[in-house]
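All protein chains but one are shown in place.
Coming up: chain A.
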Amino acid sequence: MFAFILRRLAIAVPTLLLLIVLSFVLMHLAPGGPFTQERALPPQVLANLNAKYGLDDPLWRQIWNYVYGILVHFDFGPSFVYPDRTVNQLIADGFPVTLTYGTLSFLAAVLVGVTLGTLAAIRQNGWLDYLAVGISIGAQVLPNFVMAPLLVLALTLWLGWLPGGGWSFSDPSFWIMPVIALSTSYMASIARITRSSMLEVLGSNHIRTARAKGMPERRVILRHALRPAMLPVVSYLGPVFVSMITGSVVIDIYFSTGGIGKAFVDSALNRDYAVMMGVTILVGALTILFNLVVDILYAWIDPKIRY
């Protein structure tokens, strides 16, 4: 197992490097640049800007300088569009916000989704099943960009219970709407995956054996069915967790949280190369990390899997 983890981490380094080079090249292939704007800059001003940010160097040298800065100084460079801030600062400001509401949403989605899916499978074709399936289909077809404005309308304007947006680490009332809006559709998917996986497991031989032995149903479900039924859920959850804690552009836009989801999309549209690279590397590294975590969890859940 230890050798497996080491091997995976060793592959992660060239993977990230490849990601950096590819993103860098693709980004520079896109028309326009960070300083392309409605009123074209005089050539000399543009030249000064390019010189300041090293954009007049050949591409290979820019990539080299960039990677060198990260490896030696852990410096992701200056933002081209937010000149008062560095990329390190932008990520340090935005990522904790996204991480907070992303993690909470993840927990909410998993708890509610798995419970709903399990209940539906146990009571297959009963009213509980129809209710659970109904809820999860409803949640799935209500995308968060529709739900977000509805939540603000209901909870802020009509009921006056919650602030309509913004962010505070000390006041949970700012967290509630983002968490509801972000977790709902994931919750629905988790419920559906859990349900079908659970149904499959419940029909398998070892469950029939457990029941035949007269084991109490509660124990059959919790001990023998739930664990194997979680395998497809866990492989779904790995990438979902990463995308929840890094890329919620809709949440950031509708609730003005200041998270990095919007910063990422903006950086692509603004050609803010350094910010875009910084967030790409963050998302890439987290994806690699959590894929590894999923693989380890796999081995733990299913004794048949050995690395």
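As a working rule, contacts are C-beta pairs under 8 Å (C-beta built on N, C-alpha and C of every residue); 3 or more make two chains touch, one makes a residue touch a chain; residues count from 1.
Here, contacts and distances are computed from a predicted model.
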item	value
Complex member absent from the view - protein name from UniProt, among "Cytochrome c biogenesis protein CcsA", "Peptide ABC transporter substrate-binding protein", "NADH-quinone oxidoreductase subunit H" or "Aspartyl/glutamyl-tRNA(Asn/Gln) amidotransferase subunit C"	"Peptide ABC transporter substrate-binding protein"
Given A:I11, A:A51 or A:L107, the one touching the chain that is not displayed	A:A51
Full-complex contact with the absent chain, from A:P31, A:P58, A:G203 or A:P303	A:P31
Options A:L222, A:L269 or A:I305, residue touching the unrepresented chain	A:L269
On chain A, residues whose C-beta touches the chain left out of the figure	30-33, 35-42, 44-45, 48-49, 51-53, 78, 81-86, 90, 93-94, 148-149, 152-153, 156-157, 160, 163-167, 252-254, 256-258, 262-263, 269-271
